[in-house]
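A single structure is presented below for examination.
Every protein chain but one is kept in place in this view of the complex.
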Amino acid sequence: MSTTASTAPLTTDLMLPHSYLVRQVVKETADTFTLTLEPANGAGGSRFHAGQFSMLWVFGVGELPISISGDAAERDRLVYTVRSVGQATHALVSREVGDAVGVRGPFGTGWPVQEAEGRDVLIISGGIGLAPLRPVIYEVLHNREKYGRLVVLYGARSPRDLLYRKELAAWARQRETQVLVTVDYGGLSWRGHVGVVTTLFKYARLQPERSLAFACGPEIMMRFVARDLETRGFTRENVYLSMERNMKCGVGFCGHCQYGPHFICKDGPIFRYDQMRPLLEKYEL
Amino acid sequence: MTEKVIQYVLEDTDFQQLLDALIKRGHQVLGPTVRDGAIVCDELKLAADLPVGWTDEQAAGRYRLRRRNNNDEARFGYVVGPQSWKKYLHPAEVRLLTAERGGQTFRILNNESAPPRRAFLGVRACELSAIAVQDRVLQGDRYRDSVYAARREDIFIVAVNCTQAASTCFCTSMGTGPRVRGSYDLVLTELAGPGKHEFVIEAGSDAGAEVLAELAPAVSVASAAVSQQVEAAVERAASQIQRHLDTSGIRDLLYANFDHPRWDNVAQRCLTCANCTMVCPTCFCTTVEDVSDVTGSHAERWRSWDSCFTQNFSYIHGGSIRSSVKSRYRQWMTHKLAFWIDQFGSSGCVGCGRCITWCPVGIDITEEVRAIRESPASSSSKDSSHGNP
Partner (left out) sequence: METLERIIAEHPFFAGLESYYTNLLTGCASNVRFDAGTYIFKEGEEANEFYLIRSGKVALEIFAPQRKPIMLATLDEGEVLGWSWLLPPYQWRLHARAVETVRAIALDGKCLRTKCEQNHDLGYEMLKRFAQIMEQRLEATRFQLLDVYAVGR
């Protein structure tokens, strides 16, 4: 008997991207674009939980973890808001309608939307951090009677950097919903609030004892936000953050996304603040 | 408890029969051989390819081969080489996919071939534990790494009990050796002395029992005296252990000492050369790279070993989280000995000592732990709150 190798092909399925086609590209700001993708072979399977991310692959260039920022109720497509900061993101935002993009996922934990039922929901977003939170807003607005008040606080660098402007206005018109926007740098024609996003807290009309807070943005921003929330009556168990680290696989094998004992890709990216607090203060963890 | 497993004796002169039996079962046999002044793993067809009569001398930052003292022809008379079985189970370079571009779209070609059926000959107790550790990480957690799973399936393991220890070994501290424990197909203990050279074999599985049965004419049941010699030989290995790592409360110890001055101390010595991560049998970090040809119509994705010691390992837009040498050494050691416990329920270290041997500046993980343990951060309430995630 000779040494015969199995002839069945290997499946590295977790690492094989599925082909999706770009259906729409929307320019949100000078460097940020929203892409809508649909499966290339028409099959369904674009379900996700708010807060999860996909690994998006550009043929021959590279792969990136990008949070899904679309409506989970629309199961035939996946939407991503991407900021062009390097070679791979630039390749991604340069896709045109009809181009294929590889998609793996969805991966990671989602925002605990179910736990928020019957409670007020406080969304605090900074910069592109609004993108992973937008699916939560959709969820709450689609099922309005399940939730209490919805307060969306959004901080950006300047008015030119604001995302989803039309939607922000539309959300503000919903019942029991508050949308407050602020920028760090106002400029002459800005009539809105100027200051960091924490300065909006005092205007949020909700009850901390019966609220859940979801925060997403640069890590420093989330630290300031969480600290401030605590002085306003939120417990550490009622605040959730979306963390970010380098990822090469998205499924807990490459080791890059580790943050203390946590793999951001599979234990997160959404974490409860009480778990994060002792780690956030550790420099170069 | 379990019924006592029967031990058999195979004369050294018949060793080739063991190899032949494995090859006959369709296995590519992989085992130790001498090359470039080290004992490395490679395909074996002949018993003579084993490191017959060789031993290794190991110390912090030092590895040499020399002929064995008694000039015996022991086949497994060494401890561990720079390579480990992850060379085959979790290879240094793997192509994940090949794709072709067609207009705006791409097509993934399903053309990766399966690895051959393999037998590992000469798996030490620490190495067996390391395989179990990687099993847990790569196929025993939320997701299953199919690259690992495909290579791990059907491996025939011939384990070998250690009858000597290197100065860098500390398997006894980690509870992984020197006696082989865990899942294996066959386990050997080599008894080589004046006028005698034999292997005491036990089966650890049905497949092992089948191979043993194939060796039937050449093996005889071991006498009680021989069984005792096996015990004595393993005991001797344990008694030669010089290094110790106190693992009691080590998780909490390292969590609580994130800012210990010892990290600055080791940072002055560590070159971040990543040798330790390459020789470590449990380190698993990888990176993925995209390669395409000049025309841009053909692309491949390659996965290769990576190390948390590299400058860019923790890079996210704008810079690396762990920029300093201190933070990278601390990450490696704290992950290996503490975070791993929270992640996978056991230590990531099996006490094989390779990191000590192959560190060019001789950093000793057991020494680093001792230094922190002997002068922990003062226990004010502020410090203890740093400790618990």
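The chains carry the letters A and B, assigned in the order they are written, with residues numbered from 1 in each.
One rule holds for everything that comes next: a contact is a pair of C-beta atoms (placed from the backbone, for glycine too) under 8 Å apart; a residue touches a chain by one contact, two chains touch by 3 or more.
Not measured: the values here are computed from a predicted model.
Q: Would you mind spotting which of A:126, A:148, A:208 or A:261 touches the chain that isn't drawn?
A: A:126
Q: Given the contact definition stated above, which residue among A:56, A:156 or A:270 touches the chain not shown here?
A: Missing-chain contact among the listed residues: A:156.
Q: Could you tell which one of A:39, A:112, A:186 or A:278 touches the chain left off the display?
A: Residue touching the chain left out of view: A:186.
Q: May I ask you to list the residues on subunit A that touch the chain which is not drawn?
A: 31, 83, 85, 126-127, 155-157, 161, 184-188, 190-196, 198-199, 202-203, 217-218, 220-221, 224
FYI, only the chains that are shown with their structure count from here on.
Q: Can you work out the whole-Å distance between the CA centroids of subunit A and subunit B?
A: Measuring from centre to centre gives 39 Å for this pair.
Q: Which residues of subunit B touch subunit A once you look at their complex with the stated criterion?
A: Within the complex, subunit B touches subunit A at residues 23-24, 26-28, 96-97, 99, 101, 104-108, 110-117, 137-138, 141-147, 150, 258, 284-288, 290-292, 296, 299, 301, 303, 306, 308, 313-317, 321-324, 326-327, 331, 335, 338-339, 342-343, 385-389.
Q: Hey, which residues of subunit A end up touching subunit B in the complex?
A: Listed in rising order, the residues of subunit A that touch subunit B are 1-17, 19, 21, 40, 59-63, 85-86, 96, 98-100, 102, 244-246, 248-249, 251-256, 258, 260-263, 266, 275, 278-279, 281-285.
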